[in-house]
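Only one protein chain is missing; all other protein chains are in place.
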Amino acid sequence: MRVAVIGASGYSGAELTALLLAHPAVDELHLVSRTYAGQPLAAVLPHLRQPLARVAKPWAQDLHFEALSPEAVASQSDCVFCATPAGAARPLARAAWEAGIRLVDLGADFRLHDATLYPKFYSFAHDEQTLPLLSVAVYGLSEWYRAAIEVARLVANPGCYPTATLLSTLPLARAGLLGEGTVSVVGLSGVSGAGATPAAGYHFPEMTENTRPYNVLRHRHTPEMEQELSQVAGHPVAVAFVPQLVPMSRGILTTSFLPLARSATTAELLSIYRETYQDSPFIRVLGEEYLPQTKAVQGSNYCDLTVRATADGRQAVAWAALDNLRKGAAGQAVQNMNLMFGLPETTGLEAVPLWP
Amino acid sequence: MRVAVIGASGYSGAELTALLLAHPAVDELHLVSRTYAGQPLAAVLPHLRQPLARVAKPWAQDLHFEALSPEAVASQSDCVFCATPAGAARPLARAAWEAGIRLVDLGADFRLHDATLYPKFYSFAHDEQTLPLLSVAVYGLSEWYRAAIEVARLVANPGCYPTATLLSTLPLARAGLLGEGTVSVVGLSGVSGAGATPAAGYHFPEMTENTRPYNVLRHRHTPEMEQELSQVAGHPVAVAFVPQLVPMSRGILTTSFLPLARSATTAELLSIYRETYQDSPFIRVLGEEYLPQTKAVQGSNYCDLTVRATADGRQAVAWAALDNLRKGAAGQAVQNMNLMFGLPETTGLEAVPLWP
Amino acid sequence: MRVAVIGASGYSGAELTALLLAHPAVDELHLVSRTYAGQPLAAVLPHLRQPLARVAKPWAQDLHFEALSPEAVASQSDCVFCATPAGAARPLARAAWEAGIRLVDLGADFRLHDATLYPKFYSFAHDEQTLPLLSVAVYGLSEWYRAAIEVARLVANPGCYPTATLLSTLPLARAGLLGEGTVSVVGLSGVSGAGATPAAGYHFPEMTENTRPYNVLRHRHTPEMEQELSQVAGHPVAVAFVPQLVPMSRGILTTSFLPLARSATTAELLSIYRETYQDSPFIRVLGEEYLPQTKAVQGSNYCDLTVRATADGRQAVAWAALDNLRKGAAGQAVQNMNLMFGLPETTGLEAVPLWP
Partner (left out) sequence: MRVAVIGASGYSGAELTALLLAHPAVDELHLVSRTYAGQPLAAVLPHLRQPLARVAKPWAQDLHFEALSPEAVASQSDCVFCATPAGAARPLARAAWEAGIRLVDLGADFRLHDATLYPKFYSFAHDEQTLPLLSVAVYGLSEWYRAAIEVARLVANPGCYPTATLLSTLPLARAGLLGEGTVSVVGLSGVSGAGATPAAGYHFPEMTENTRPYNVLRHRHTPEMEQELSQVAGHPVAVAFVPQLVPMSRGILTTSFLPLARSATTAELLSIYRETYQDSPFIRVLGEEYLPQTKAVQGSNYCDLTVRATADGRQAVAWAALDNLRKGAAGQAVQNMNLMFGLPETTGLEAVPLWP
């Protein structure tokens, strides 16, 4: 398989690169970076100097970033990943569609079904070229849309917060247990979620020993959560979402407060969750004696989750932990590629979490 | 003023010690530690080796931990601080009461008015000696009970999570804006909040780059929040409280989701908050352009807080950040001592936050 | 291949477990833990709950810790790893030797050729049973003793600090460039190097934002460095070793100041290093424009190293960075197993470093 990564020098792109270098089905890899075109990998990504993959993949020994040529991408690739800023994947998706190449967009360009939300949350609009793609793009929450992803040609990879929030709340929505009222979500994220561009708020001295909310009640990932929860619940669901940065590099931990449609016990809820994910190798439903923690999934494609009912049985609280660059981005993207190309879902994603 | 600290080698006790060494009204200091009696401070607290206070306070040069002698404490002190495990302050409070000595308990022994809650949440019960003290103990949330604290002889210093949660939600409750329904709170805490006793969960390799919930929906600080919110709101308020550890030493950040009794705007809410705290030097109400962060209060007695209404005006979300060992424990305890002894509220608490 | 790990619940043991679960040549795995015998892996090691290896290795799905039975270990294993406290590997090594089973000791029991050093540095002595094993044990610095390791039945896996120090200084010693005088080494280590047992010095609040030396000039790893440097240099070499803890979980960074036997330039030294390691896939010799950093090797078996001559050409300074639990312990142990069993050196060790 020939694969191209557009935006390979950012954190999601670099994570994809590392995963694809080790992926047994990948025979050719094009790493596109506008900023670093022509430079060797090691100049930007010191960990990828001299990857051991060179033994199996001699071409991996001398990897350089390339400039973006949509034609070259189209003619040289069977699968394209876009890890690009908001809006930039649109023309690439159109070109890939026309060339019959499968594309996974790690950005948000095709996640929302309602085209009017893009200008509001992402400051761009779809035009007549890309608007039709919204209806064929599949939301790439692998465990929930496997069948559609398998036949998809354009996959909209979910955001990191929505992946955690949705995996830990959709079972309840599908069971008809999600009542009226707002779902309140606090999402904690490691700082790699903010990307590789330095800024004062992410400067080590100001972020270490610090914790802070940002973009509260208006984060871009909110409509994505509302869209999927509403669809599965069968009624409109509003989400009050509060993202917060915590002083670590990787990891998402979401806490969701959900109104119950009827009284339920923790045991009943856990049973629904276990059944939902019994055939999902990356989802680990924790029982009553455990709670998720981000370090237990660090560097892996796992999502650990659990749920509890409050004492009065009127509310549920659900938690999920994942690695924002794996299951929250590049890992799920490769999982979707596997599904699209008929490979076992776990291919190239077997990495055990790094502990401690 | 002669002061004794019972439990001076723990984190709250050490913080008290540091504050009292620098407090201009303190002339004599007894540091009680069962574990380290007889040992010099520096053997346990390397930062307190040779404190500069020695210039003004020659006795500070040669401080040692002392064994606990209730009689000595009673005869040698004008004010006693208890930074002791749950239940241990009871006899000391009784002895102090009888000796006419003012006491501030940094533990929970006298925080709850309803005596039946102690066995459930703290595994001890009050007996006929200490039960009567519950009715004279004043809940030491300084900004809300100044007048009562000024005349109190027994102050129950609030917990770190309740201090942050209550300071950022009570203004709304008092204004009659807190509606029916559960208040959902996510509290993030630095690891010093778990105390100085090492354990696997707080072992550096397992806590760094990790974030995790614990004691969810049954944390001991829950009844304290419910008691105060219910009292100020004038109707029963249930709190769903989810504490989480984040990888930093100091700092509490709480996020509270509150049902509104009637529609309100952020501007209206902020105006209520500003008015509430206009004469409170330690409370900094942040406007719409800012959000609290723990580093901005690190090492100080400040509590930074703010509030927002959701777009539909039906819910409010409030945040507060404080240093769990200062405003969340020792700092507020000294603030209460100042009030009890007629000193300016800020005496000995002027420290500017440490940044970055 | 059937493999046993003695001491599987500590950090080195857990790292071995993770590597061996994913190792293609391992068909059977026995995880021995005195403390946790009978318990499932997930109770102690939350990241190893439900490992994906289960697909390829169905037995991995239901792993439990076992009690230590030397006989069982001998009869059930082709290769044994000891990740045990000082002295504890001795009887196991004797039993394995007699049973004809290959053993890799991750501890120090067989690292030192001079038997008199054990009582001094490790508080145990070899007896007539295990003394003879000292002469057949091979020091498992893979890149330097490949041929011997391939035929060895007992391998003494090097310490984490010595691995970094030796890999970055032996090329110079072998080239006859190491002059008279002490070699001074500062070794920085992440806290996982101190093991999984909680203690005040490793308690998160006291270790975060802290850096401190310990066991200076008398650390146990010193004689190991002196033994190997002296042997390769051909004259006695004294090492002044200063270990220091820095606030991170994984990683070793050593800085070595070496007296030169004759004037040399950085280019000359780098050329020697490059030639030394041209066929070593895990050693990355960095040129004049780069310096090692621990994050660039995190979670991998790489050792990044480089060297500089001082301006006057009389001294060299060498740096090495590695992951103390991989190349500094479990990774190198698996590398040695690969060599002992005729497998490609990199089998099961292809993991790309985790960045950022």
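Letters are used for the chains, namely A, B and C, taken in the order the chains are written, and counting of residues starts over at 1 for each.
Throughout what follows, a contact is a pair of C-beta atoms (placed from the backbone, for glycine too) under 8 Å apart; a residue touches a chain by one contact, two chains touch by 3 or more.
Since the structure is predicted, the reported quantities are computational estimates derived from the model, not experimental observations.
Touching the chain that is not shown, out of C:S33, C:T84, C:Q227 or C:T255: C:T255 (per the contact rule at the top).
Interface note: of C:T35, C:S123, C:T197 or C:T211, the residue touching the hidden chain in the full complex is C:T211. The missing chain, though absent from the display, is touched by one residue of B:S77, B:Q293 or B:T310; that residue is B:Q293. In the full complex, chain A touches the omitted chain through residues 11, 190-192, 196, 198-200, 202-205, 207-209, 247-250.
Residues 182, 184, 186, 188, 190, 203, 205-206, 208-214, 216-217, 238, 240, 242, 244, 246-251, 253, 255, 257, 291-295, 298, 308, 310-312, 314-315, 317, 319, 321, 355-356 are the ones on chain C that touch the missing chain.
Residue-level contact of chain B with the missing chain is found at 11, 14, 18, 21-22, 42, 45-55, 192, 196, 208-209, 249-250, 281-282, 284, 290, 293, 295-300, 304, 344, 346, 349-356.
What we mean here is this: only the chains that are shown with their structure count from here on.
Among the remaining chains, C is positioned farthest from chain B, on the basis of C-alpha centroids. Remark: chain B and chain C have CA centroids separated by 46 Å (rounded to whole angstrom). For the pair chain A and chain B, the distance between C-alpha centroids works out to 39 Å. If you average the CA atoms of chain A and of chain C, the two centres end up 36 Å from each other.
Each of the following residues of chain B touches two or more other chains: 190, 203, 205, 208-209, 247-250.
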